[in-house]
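A single protein chain has been removed from this complex, and every other one stays in its place.
The block that comes next holds chain A.
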Amino acid sequence: MAPLISISNLKKAYGIFTVLHGINLDIAEGEVVCVIGPSGSGKSTLIRCINRLEAFSNESSIVVDGVTVGPGKALAKVRAEVGMVFQSFNLFPHLTVLKNVMLAPMRVRGTKPADAERKARELLARVGISEQAEKYPGKLSGGQQQRVAIARALAMEPKVMLFDEPTSSLDPEMVGEVLDVMKELAWMGVTMVVVTHEMGFARQVADRVIFMDGGRIVEEGTPTDIFDTPKEERTQSFLRAVLNH
């Protein structure tokens, strides 16, 4: 079966500073991939290229569900199929929680308001914030906001969900509630690419863990491969640093 996402020779540079040195990566439908690595290793840039929030070199190619990701008309189609959750939530502060979740299906898919609302309430219930539907995002805690952001992305019924350090700007006691929602999605078979520093989550949930450093994939494998028997010296030293403190 063809992979859902196929990334080949992905290169990205800011001026003379190269962020990604030709990444090759295939992601299958239903797979949960966690990308770990030090800051500045290019892991966020990698997933931001998948829906082309970052432009990338012409020699590179990314194909999502048979559609090539590039500038032009097809891009909107790709973006509608790729959900994204940001580190800083990026909810729309002028809209209620409910309207945040309803907006894209109505505008992009042409869903009727009544249907969009039913769907939105369903998703908000799933992420555990039904009671907050009429509130504005500013009134919610960070953990609640991030769960709304997950519901907002899910409302488009995307083929894949990208998570860009979804818990990095949360207070420690709120990390769990967001990870729980993500675990549930993973168990339901949602295809996920997660950039994270939560090693426990990666070990527990990932089908595959990718360790990146210096704009390259240094090592990839099952959580057991990466966390218990890492082969590369760089992976070993990174894991030593993040796990033993």
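Everything below uses one rule, namely that a contact is a pair of C-beta atoms (placed from the backbone, for glycine too) under 8 Å apart; a residue touches a chain by one contact, two chains touch by 3 or more; residues count from 1.
FYI, contacts and distances are computed from a predicted model.
Colleague: Any idea which of "Putative membrane protein insertion efficiency factor", "Tetratricopeptide repeat protein", "ABC transporter permease" or "Probable septum site-determining protein MinC" UniProt assigns to the chain that's been left out?
Modeller: "ABC transporter permease"
Colleague: Which listed residue (A:28, A:108 or A:199) would be found touching the missing chain in the intact complex?
Modeller: Of the candidates A:28, A:108 or A:199, A:108 is in touch with the missing chain.
Colleague: In the complete assembly, which of A:153, A:182, A:202 or A:217 touches the absent chain?
Modeller: Considering all chains, including the one not shown, the answer is A:153.
Colleague: Which one, A:86, A:201 or A:238, makes contact with the chain that was left out?
Modeller: Selected residue, touching the omitted chain: A:86.
Colleague: Considering the complete complex, identify which of A:53, A:199 or A:239 is in touch with the unshown chain.
Modeller: In the complete complex, the chain left out is touched by residue A:53.
Colleague: In terms of residues, what is the contact footprint of the unshown chain on chain A?
Modeller: 51, 53, 76-77, 79-80, 82-84, 86, 88-94, 103-104, 107-108, 149, 152-153, 156
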